[in-house]
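Written below as structure tokens is the structure these notes are about.
One protein chain omitted, others in place.
Our next item is subunit A:
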Amino acid sequence: MLSDDQLLRYSRHILLPQMDVGGQEKLLGSRVLIVGLGGLGSPVAMYLAAAGVGHLVLVDHDCVDESNLQRQIVHRQSTVGQSKVDSAQASLLALNPTITVDVLNQKLSGTELAREVVASDLVLDCTDNLQTRLSINAECVAQKTPLVSAAAIGMEGQMYVFDSRVEGAPCYRCLYDESMDLSLNCAESGVLGPVVGVMGSHQALEAVKILSGITPPKTGVLHLFDGMAGQWRYLTIPQLPSCPVCRG
């Protein structure tokens, strides 16, 4: 049962016939894990906080650097030097003090990663390296937790939803494996701020759709964004018959 304050705060959601009160209640009752509070994690966390996703768990081991502020919009000049999770938590609670925001100022792996994934309704991969992406994917497959993953570099972005609850659904490892690690990241290659913002916003949109249940997840499609041309393309990812993660 939504309070009068909640009905007012989320009224523009509730007006949507697909969302209504039921969808909003599902958002309020959701717990989401956001790994990485950089260029992707910033819009992801801000939109989910604003949307009233009831419980956010933020993970990052890094501190805010001045060179982050060109695109990592959850952070502030005044929080340079602070841990990213503390900086983001303060921003998110300023935006929506009615939600719960927990922070883990560490790298997450092994049993700790498993514990957080199993406690979550959905995971957002907003990290910047292939190894972590593969570990998060493996844990999401093991726990059958929906994963919304994205990446951006230069003027381009990729976004994918993987949902192991769906029979025969592919996973991130069906597309990319350890041998493909080129280790290109934003620090070395550069990235246009709004490009990573588009990708993070796209992740937030998919997350809200899944959590509220307004549409079944479209799993196993690579959404490819060309920021220079302003074009999207979609490539189908079939389940790899020999995938050691989702077919293992």
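Definition applied: contacts are C-beta pairs under 8 Å (C-beta built on N, C-alpha and C of every residue); 3 or more make two chains touch, one makes a residue touch a chain; residues count from 1.
Note that in this section contacts and distances are computed from a predicted model.
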Undisplayed chain, where the name is taken from the UniProt record, one of "Electron transfer flavoprotein subunit beta", "Glutamyl-tRNA(Gln) amidotransferase subunit A", "Sulfur carrier protein ThiS" or "Na(+)/H(+) antiporter subunit F": "Sulfur carrier protein ThiS"
Contact partner of the left-out chain, one of A:Gly38, A:Gly54 or A:Pro146: A:Gly38
On subunit A, residues whose C-beta touches the chain left out of the figure: 36, 38-41, 125-130, 133, 150-153, 156-158, 174-176, 179-186, 189, 191, 196, 222, 224, 233-238, 240-242
